[in-house]
Structures are given as structure tokens and as C-alpha cells.
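For reference, the structure I am asking about is given below.
Only one protein chain is missing from this complex, and each of the others stays in its spot.
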Amino acid sequence: MIHSWLPYVLCILLFCVGVYAVLSKKNLIRIILGIVIADYAVNLFLILLCWKKGGEAPILQPGAMEQVMVDPLPQALVLTSIVIGLATTAFLVAIAMRLHERYGTYDITRIRELRG
Amino acid sequence: MARNDGEAGMTLVVKTVTRLTVGLIFLYGIYIVLNGHLSPGGGFAGGVIIALSFINLFLAFGAKKTFEIIRKDAVTALESVGAVLFLGIALLGFIDGGFFSNFLPQGELFSLVSGGAIPLSNIAICIKVGAGIFGMFLALVAFRGSEREGK
Amino acid sequence: MAGEYIPLLVAVPLAGAFFCALAARKSGVLADTIGTLIVALVLALSIYAVVSPPSTHAVGGWPAPLGILLVMDGLASLMLLVVSLVAFLVMIYSLSYMNAYSGRWQFHTLFLLMLAGMNGVVITGDLFNLFVFLEVASLASYALVAFGTGKHELEAAFKYAVMGSLGSLLLLLGIAFLYGYTGTLNMAHMAERLGELGVAPITVAALVLLLSGFALKAAIVPFHSWLPDAHPSAPAPISAMLSGVLIKSLGVYTIARLVFNVYGASPDLLNLLLVLGAVSMGIGVILALRQWDMKRLLAYHSVSQVGYMILGFGLGSPLGILGGLFHLFNHSIFKSLLFLNSGALEQATGTRNLKEMGGLSGRMPTTSWTTLSASMSISGVPPFSGFWSKLIIVMACVEQGRWFYGAWAILVSVLTLASFLKVTKFAFLGKLGKGFENVREVPWPMRFGMVVLALLCIVGGLMLVPEVKEMVLTPAVRVLDHGILTLGEVVRL
Partner (left out) sequence: MIELYIVMALMIAGALAAVEMRNLLSAVIAVGVVGLGLSIVFLLLKAPEIALTQLVVEIVAVIILIRATLTLEDSGEWLGSRPLGSLLGALFAALTVWVGIVAFKSLPAFGDPLMLVSQRYLADAAADTGAANIVAAIILDYRAYDTLGEATVLFTAVVGVLTVMRRKGVKDHGEK
């Protein structure tokens, strides 16, 4: 059954788009965008892992105790991971802005002074 | 940016709409936090929403007006306070077995006061996250940059 | 439960960091006091951890696969000892060194956060929790590399942060694969499940992702390109922390845990480690040979020396593991000392270029003899500590009949010696460099840190005295050599 793994592959494709941007682009902000996209993809992968056919959201409702629910653990992990992603993004943006102030450009090939 | 010509902020329309909605956003954030153990939401989402209400205020009215409501050092101090509170809740668990033990009675399922220490943790996280995100926003957005040290 | 002190190893530095950010913004003295006291307390706790028997702590009282289990076994306590010992001495050194920088409370807060992150990585028994604390330590280290906010610092920090974030994402993806396959996050439970389910394409993919992520943090060739920029750009105490302990607790330690305690050491996996280690050793030292910037030279040697540890682990025998761990301990001591020395030289002379220095041994006697002892140690000259650990690694190679790797280790060691003879010759011997007539020895807090580390370099061989070895090194070797433990066995520790 193709449906049993196609969503995973699409998600990995998204991850690769992000990594490609990080590796290939010159612009600092675009590199950061690549990291953000890759981060989304990893979060999505965790949530894909926890989906159960016909499952409900893992929140108990009064009266309906016996329900099929999706796996709650990856959801908890993703919550953590989203915040970590935001923290990393903000920090990278701060450094990029400072670099822009020092060099007057976001072009990484014109910033490269460290070598050897 | 509009901010650069004094502390005017944005146009009148934006200001009026912001004046009407910012309180609602703030209250919604608090609602999300307090119901975190019953419905989707919780300290993180609520904290970010509360931070967004302040960000909204800042963008519409400018820095001066915002700092009349909350001082700049108060933001970063609040963040540390939130962190200390959360760590304190974790350490209080030692009175009931160990690190992070849920030391409060569970209460009745589905009522607002339930889940032991979970609502308290939510509040601590909300303070921490809200102040943290707003502080980060201030540091980044209010950053003017000193004159470039060109070479 | 006996392990109730374990969470304090994370909670204490965290509390210190939060209070430092809350109370010490205006007062540098208060920040210094908080920082020093907290690090001293952590050192005391880790010494306690070494002398007390292995134990575990279930956070929140939830039994293992449900909650997070903190595991204090021999390996964890060894790593803690290394981390907090170096952190303490570096902290004292930085009290004086950091006077040149602004933002004292930020320095101490980030330092404590980095310490908490490393401790968290070392004591946890849960794979996702490991990732979270790894992120704490990494993010703090990115910020510390950028601490000077100069052009080079920012550039190095950006490169480091981008590479580090990519590494973290690979790690998280690998953890997600493993969770999907085994349905658990606890490392011991996962090892058990992996044994039951057997090898599948997904476990291999997860292994590749996790190994590349950790190798990125450990700066193993071919993932090393960020290190020679990041480590020299940081302030000297931070370079010492990064090269001395951060790459080990986030990279080498985690690789050892993953390979030996989660996947179980298969011959293919060990061979992979051998090759990675040997390549790192060679490329690192060759790149180091042509450096004239002292800190950059030291940074490339870190790449090379990490190779030794991985090589030791890759041998897979108890002797090889012992050599790897002992070299890890020694390298933490002498590499952080060398970075502290380079900081002292830079502060006194205003340059890091070896060509511009010269004849400083008369002017800076303490710096000069401490540098000499660390150099001899890293080059494996007897009787300094580095000699003993390299000797054990070579002996372990010979024991298994892997002559090539043994000879390679000796050759790299000779090249290292050549490189450090260059440092000694150009920095300390010869004619006094121009403009250095008024150079004076650095203040006492800096000297104190360097002298203690140098003494540890000289007497490091004493770690092999049976009583000490039984206490510190053997339990750690046993943890890795034993292979995977089931969850039940871990809980009963």
C-alpha cells in the first residue's frame, strides 16, 4: 500500500528542500529560512508518526471516555521542538542582523574572512 | 519604518482597531493558559499570545506608549521570575517524593482546579514564555544598529 | 531511593543562571560570586557522584518508559567529573580574563546554562531529553562564541550555529525514526526493543542520522569545518570549555552511548568508528601543522585528538575503551590548559600570531612552563598524562593485531610533537619580539587555573594507579564494555 509510507516521503522531501537551501544559498536570511523549513519538516514527521486511523485528539471529553485516540507522546515532543525551533531562529536572526550591520551585506561570500 | 519618525506609530485606523482588540487578545491568552489542562493550549501557546498582544501594542503605538504599560527591564526580569517559579515547582516536588513530583492533590477531573501542579506550571511557563518572547522581540525590533564600523 | 541528588546536577546550575539573570545585572561582583559558588557546588556534587555507587532517579516518580529516567552510572560520573573540574578552573581563570569584555552577567548566565546543558546530556537516560539538553548547551555555546560581537566572532558564530542547528535537526529526525520503530524513548528500553526487532533499513537510516548529528557536535572529519572558526573566535575561557569538554560531552560521549549502549557494538559499527577516528586524527594534525594562528592550531589539534578517542572506542576491547576514555579525560585537561595559555599570551601581547611572538619565557614564566607541560602531554611525551593514554590505545591496537592503526597513532603523535615544538620555539624561545619589553605575567586568578591544570597534566598518569583506576575509570569502561543493559537492569542500578 503506497499510502502507508507516501506521507513520510513527502515530509522527507520537505526536509530536503530546507537542507538544500542551507547548503546552496548565499544569503544569510535564506539560509535561516532553510533551517526553518527543515525544522517544520521534522515536526511534521513526528506528528505523522502519531496519527492513528479514526483516532481522536488526545483530550478527554466528559462522558466519552472510551475512545480511540492518536498517540499523544510525539505531540508532546513536537511542542518542545517547536519552541526550540523558534529559539534557534530568533538567535540566528540576531546574529545575521549584527553581521549585516558590520559588513553591510547578507551575502555570505562577501562575509567570509575566516579561512585556512 | 514608521517608527523612525518619532514615536507616532501607525495610522489612526490601526490604532483604533488595536485599542479595541488588544485587550481581547490578552484575555484570550489568559483563558488559554488557565484552561491548558482541559483543552488545547497551555502555557506556551498562551504565553506567546500574551506576548503577541504586547507586540501588537508596540507596533501600533510605538515604543514610548508601550513602555508606559510595562517597563523594559521589567520584561526581562519577569522572564527570569517565570523560570525561577517553574524550577521552584520542580524542586517543590521533593516534598512529595522527588524532582517534579506532582505535589498537589489531583482535584476533580474536568474542573478548573484539577491536575495538581499542572495549572501552576502552566502559569509559570506563561510568564516565562510571554516575557521571553516579548523581550526577544524588543531586542530584535528595537535594534537600530550603531553607525556601521565600515572599513 | 539513593539517587535523589542526581537532578540537582542540572537544577543547581539552572537556578544559578536564572538568579544571575534576575539579580546580578547591575553588579559584576555579584555575578562573579554566583558563578563561582555554583560551579564549585556542581564540582562537589560530581565528586560525590564519583564516590557513591551507581544509582538512578525517576523524575516525577514515574517508572521508566513512562517518565524520564536519570542514570548515574560509571560513565556518567566520569564525564561529570571532567566537565565540572574543567569548568571550575576555567571559571576562576575567567574572573580576571573577562574584565576585557562587557556584559558580565550574560557571560555567567550563559556559562551556567552551558554547564547545565552538558550535565543534562550526561545524566539522562532518555533519548529525547538528551536532545533537549544538547540544544541548551549548543545554543549557549553559539552565544558564547559570539560574545565579543566583533566581525570574526559573529561570522564564526553564524557558521557554527547553522551547522549546529542542521546537526540537531538530523538528530531529531533520527530520534523520530527510532521512536516510530520501537515505540519508546528510554535508551535502555530502546536497546531492548532493537534487540527484539532486529536490524531493519529504518534502524540503519536512524543510525546514520544520529551518528552524523553527533559527529557534527564532536567535529569529527568530515563534519569538522565549523570548529577551526568557532573555537578560536570565542573568548579564551570559552574556547577552553568548547574544546575541552563541550565537544566531548555532546559528541564523543553521546557516540559512545549510542554505539555501545543503544545499538550494541557490532563489528561493522566498530570498523566504521576506527576509520572515522583514523581519518580525523590524520587530517586534523596535517591541517594543524601549517597554522600560525595559535588558537587555530589548537583547534585543529582538537579534531585530531578526538580521533584518538574514537579510535580507542572503535577497537571495542576493554583496553581500547579504557584508552579512549582516559584520553578523553587527559585531553580535557591539557587542551583547556592550552587554550587558557593562548588567552594569557593574547592578553599579554595582543596577538595570536606565533610569528610575532618570541622570547616570552623570561617575561611570562608561569605561562611558559604550563604551556610546555601541556604541549608535552598532548604530544605524548613520557611521563606526562597524554603519553599514558596514547600508550594504552597503541597497546590495544597491537593486542588486536591492528598494526596499521597502532603505527598511525604513533605517526600522528610525532606530527603533533613537531607542531608543538613550533609553538614552543616561536612563542617562548629565541629573541624577545618587538614591543614586548613591557609584557608582564598575567594576574593570579588566571595563573591559578593554569597551574592546577598543568599539575594535573604532570600527574595525570597516576589515574592508572589501581585504586584510583578502580574508582574512576574502570566503572566507566565496564558500562561501555558491558554492551546494552535491559531496562530492568538499569533501574536496579
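Every chain is named by a letter (A, B and C) in the order it is written, and numbering of its residues begins at 1.
Simple rule for what comes next: a residue touches a chain if its C-beta (ideal position, glycine included) is under 8 Å from a C-beta of that chain, and two chains touch if they have at least 3 such contacts.
Nothing here was measured: the structure is a model prediction, and the numbers come from that model.
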Q: Give me the visible chains that the unshown chain touches, in label order.
A: A, B, C
Q. What residues on chain B make contact with the chain left out of this view?
A. 1, 32, 36-45, 48-49, 51-52, 55, 76, 79-80, 82-83, 86-87, 90, 99-100, 102, 106-110, 114-118, 121-122, 125, 128-129, 132-133, 135-137, 139-141, 143, 145-146, 149
Q) Contacts of chain A with the missing chain: which residues? A) 1, 3-27, 29-30, 32-34, 36-37, 40, 43-44, 47-53, 55-61, 69-73, 75-80, 82-91, 93-98, 100-101, 104-109
**Q.** chain C, residues in touch with the chain not shown (by the definition above)
**A.** 7, 14, 17-18, 21, 59-60, 62, 65-68, 99-103, 106, 109-110, 113, 116-117, 120, 128-129, 132-133, 135-136, 139-140, 142-143, 146-154, 157, 177, 180-185, 193, 200-202, 204-205, 208
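Please note the rule applied: only the chains that are shown with their structure count from here on.
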Q | Centroid spacing, where centroids are CA-atom means, of chain A and chain B in whole angstrom | A | 23
Q: Would you kindly tell me how far, in whole Å, the mean C-alpha position of chain C lies from that of chain A?
A: 28
Q: Would you please write down the residue numbers of chain B that are in contact with two or more other chains?
A: none
Q | Two or more partner chains touched - positions in chain A | A | 102
(Q) With touch defined as at the start, can you tell me which chain A residues reach chain C in the complex? (A) 15, 19, 22, 28, 31, 35, 38-39, 42, 45-46, 49, 73-74, 77, 80-81, 84, 87-88, 91-92, 95-96, 98-99, 102-103, 111-114, 116
Q: Would you pull the chain C residues touching chain B in the complex into a rising list?
A: 1, 4, 7, 11, 14-15, 18-19, 21-22, 25, 57-61
Q) If you look only at chain B, which of its residues touch chain A in the complex? A) 38-40, 44, 109-110, 129, 133, 136, 139-140, 143, 145-146, 148-150
